[in-house]
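A single protein chain has been omitted; all remaining protein chains appear in their positions.
Now for chain A:
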Amino acid sequence: MTQLIAELPASGRAVPWYRSLRTRLVLWICVGCVAVLLAATLIVQARSARLLTAQSEREISTLAEQTALGLHATLESVEVGANTLGEAVRGVGRDPRTLDALLRATVAGDDDIAGAMLVLEPGALDDGDAAYSWYVRRDGKGYYTQPMRSRGYDYHDQPWWKRTIGEGRAWWSEPYRNAATGEQTFVTYNRPIRRDPDDHTSTPVGMVSLDVPVSRLRTLIGQQTPDSPVQRVVLSPEHLYVVHPSPALELKVRLDDRVSQVEGRMLQPLLDAVRERRSADVTYLDPTTGTRRIGLVQPVPDSLWTVAVSVSEQYAQEQLRSTTRAVIAGGLLAVLVLVLVLWLIARPITRPLLALTSSAGHFAAGEFDWPLPHTTRRDEVGLLARAYDRARSSIKSQLAEIERMARSRQKLESELSIARDIQLAMLPPAPTLHADGHCLQAHALLEPAKAVGGDFYTFFVRDERVLWFVIGDVSDKGVPAALFMARAMTVLEVATSLGGTPDKALRVAAARLVEGNDTCMFATVLCGAIDAGSGEVVLASAGHEAPVLLHADGRREYLDVPTGPPLGVDIADSYPLWRGRLQPGDALVAYTDGISEALDGGHNAFGTERLLTALPVGADARGLCEVLVAAAHRFADGAAQSDDITVLALSFDPSTGGNA
């Protein structure tokens, strides 16, 4: 029994991690969390998109203002420098060396200023003043100087002089470069000097100008490339791109030129705003990169300079995307932490299950007393453990019951084995008779289908020359049949010993066996007597199968013996007696239905035809029995023997001088 249980699949082993409840629990919660996270992120992203766009517009607006203020501060410091220079000239006297030092100090005092120029007409400030014109420019560690009036060059011819004197007010030049600037690009602040500084209507008598390198402005704006998401632009008073990330535009193109081109037309609102000195923004398609940008112009206060800032929409969305990425990354990190926590939480759930499984594995191996943990827990694990416990008790008691049954069955089998020995011992040895030069040889074979059976045969010899034989078959098989068989044999032995003929013996036996036979067991019996000298045979049948007569020449036939009722049921008045005579070489074969109704696997019976043809010619009684039984077994071909098998054969031959 333990063997049988041990064949159950080994359940003590832990399940692989990917099948574990713990994994599934964690996995599904994790999937749920990620789904919630993604959904929340999508909702937040959709809602934030507009917010962020507005915010980025505010951002560039602020950026533009800051840039404008930064530029304003620079420009203003230059303008203050020019004012200071212009006014200082009045106080320090007109000594050229002093004025040169003043110019150098101006240049040295402000990093934004690369060059300074002072022009005073003769008698400009005092009537006796000589004309003065001088230009100082920072050149490496030293200074480059030149007069503004020399052979072949007169400042009076320069447009900047004409404009400063003509307009009588300060102005910023457009970017320019020439030999005097040392091939740097400058923007220059020009300021007129009047004899009376408070009289703004009088004609100027001189001017100062301060040079600011465009590179300083570029540094101020900050390094940028055409790919920068945020681009800052500085427009000169005449709307030239002084600082622009695109080298194709910087210092080459004016905003007006750009607007006049087809692809720059959408920048018209910006140009309008620049002209009107107000801030404005517009969303446009950048023709060089093909991306949409938000552009904004911001006038620099107190000047004609303008700052423009543009940002690509992608940049604004990029902020959103980076925010989203941060949220998702943070969320995933949180999920990871959750997974770890769950993994730890799930341990106490799965561990008792594994412990129970391990115990169950020991039960499967037949170790029913292996300790079963967790039976006192009050949760589902406890329920399971108690269920296991009950199952274990049930199996144990059932195993005990099975063992008890096995023992009693063993006892029964051993008893049956003894009963079988007793029953087989009741069967007499087959005699061989010699009389009048003839030999009558008998043989019988009996094979019960179970340990004991209901078939029987018996022989006895009367007057040393008459062989009586009986073959019988009790209904059904097994122990009841065996008991009835024993009784039937006893009754028949008594009945045949009374003398007379087989029919009379059957009648006596029938009367005896009916008595008290409430179970209606019955036996079919063929009873006969053969004279070993003459071969004369008399037969009487109580419902038994017809015997076969095997002639010496090989002919074979069923003897048409009339039958009476079987023994045990009806009391017949008489049984018909059949008389015949065996010729030398003849044989008589009687059998029970264990032969004629031997079944093969398909429930087909061996049948009387096969029985007849199976009998060999010229065999003695023993040979006939053995061949017939073997033929029946061969026919059954392994199918369980359905009934007790008995064959009884008598061969009648000329005597071979045997010694019986």
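Assume a residue touches a chain if its C-beta (ideal position, glycine included) is under 8 Å from a C-beta of that chain, and two chains touch if they have at least 3 such contacts; residues count from 1.
In the analysis below, contacts and distances are computed from a predicted model.
Selecting from "histidine kinase", "STAS domain-containing protein", "Ubiquinol-cytochrome c reductase cytochrome c1 subunit" or "Rhamnose transport system substrate-binding protein", the unshown chain of this assembly corresponds to "STAS domain-containing protein" (UniProt protein name). Within the complete assembly, A:Glu545 is the residue of A:Asp281, A:Glu545 or A:Asp586 that touches the hidden chain. Only one of the listed residues, A:Asp476, A:Asp600 or A:Glu626, touches the absent chain: A:Asp476. Think of the hidden chain as still there; on chain A it touches residues 473-477, 518-522, 524, 541, 543-546, 563-566, 569-570, 593, 597, 603, 605, 642-643.
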